[in-house]
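Missing here: one protein chain of the complex. Every other protein chain is in place.
On to chain A.
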Amino acid sequence: MEQTGKIIYLDNAATTPVSGPVLDAMLPYFSQHYGNPSSVYGIARQSKEALDAARTQVAAALNCLPEEVFFTGCGSESDNWAVKGIAHKLAAQGKRHLITTSIEHHAILHSMAELEKEGFEVTYLPVDADGLVSPDQVRAAIRPDTALVSVMYANNEIGTVEPVAEIGAVCREAGVLFHTDAVQAAGTLKINVQAQKIDALSLSAHKFNGPKGVGALYLKKGLRLPNLIDGGGQENGRRAGTENVAGIVGLGKALELANAQLAEKAVHLEKLRDYVIRTVRQSIPNVKLNGHPTRRLPGNVNLSFEGIEGEGMLLLLDMKGVCASSGSACTSGSLDPSHVLLAIGLPHEIAHGSLRLTFGPQNTMEDAQAACSALQEIIPRLRAMSPVWDKIEKGEAKPLLG
């Protein structure tokens, strides 16, 4: 739907705009410093140095060594490489059991499903109503043949932040490798792979105002996985292919900038997040906040509205210039709503009525206010044509959300 006027972009968990300083850092690497980092002459050395600098920036942000950082094409690639690589490596030692959660991103869940087809056994830990998995659940699920525990750092839909350090400690004690999909956390939360006892971690540049098409995988020193791409010696020979130099420069710069301002960013995002949650709850009846009330990403709002379906909300919001997302079936391309919303125990009809608004550093309080005003108009409009809401209003059906 075409719409004119200001765009209010509130889907920063999907992707973010590349920031000015990041773009400036990247631009010289397209047509000025275009040398192949594997070559020996001057302009190639500039490219090689830029890769090294970016690796150092990532290492500083994660508190690891530069040689423990591998650049990839995206967060999904990092997830696939970590999960399948560790599974295949440890299968040789007879370890064919993997542990993950029921709310992971599909990059993890579908990788696990592929491994199941190969004969691996996977335990999918359930989460509580707020989306949390406990270290005790992980401890209880670990077996002598467990190769890997993969638990996401923070959930992309409901924003719940998992107890990563505690799970890392459980895994280290049991001698089991621990991977975390930190795609939503990197550049937003303070990560320390040493203190949190993380053996492998995935991140993606475009989630923290870097470019699309570039990610990274941290692999603890000594954890040598099967090569992802065979070919040249790039990425220590494990992921061949000429590097996306400009993208990698952008990733390094974006992560460095984000990490330098974590506290300010969190204060700003939490102010917008809490304003929307408070305002919507005060002005619209039969609404529920999905995800943990406090252990949540600073920019994540996920609400379910009773009696309506998510896609209608998105279309009407779009007409007002507000970009958002939903976990409804109609937006997932199937008849089932989001697996995350079902995993936290929402009935299908409530999951269908979910709306996710995710703020970024570029958003303002005016954006948050505009989103609330739009919802105050849209929700009653959709409810007025809903037979489900009709029954609740007439007292013929009990509301699920009080």
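Basically, contacts are C-beta pairs under 8 Å (C-beta built on N, C-alpha and C of every residue); 3 or more make two chains touch, one makes a residue touch a chain; residues count from 1.
Everything below uses one rule, namely that contacts and distances are computed from a predicted model.
Per UniProt, the protein behind the absent chain is "Fe-S cluster assembly scaffold protein NifU"; the candidates were "Monovalent cation/H+ antiporter subunit G", "Carbohydrate ABC transporter permease", "Fe-S cluster assembly scaffold protein NifU" or "Heme exporter protein C". Residue A:S386 is the one among A:Q234, A:N363 or A:S386 that touches the chain missing from this view.
When you scan A:G187, A:G250 or A:G312 for touch with the missing chain, the hit is A:G312. Listed for chain A, the residues touching the missing chain in the whole complex are 1, 307-312, 315-316, 319, 328-331, 333-337, 347-349, 352, 384-390.
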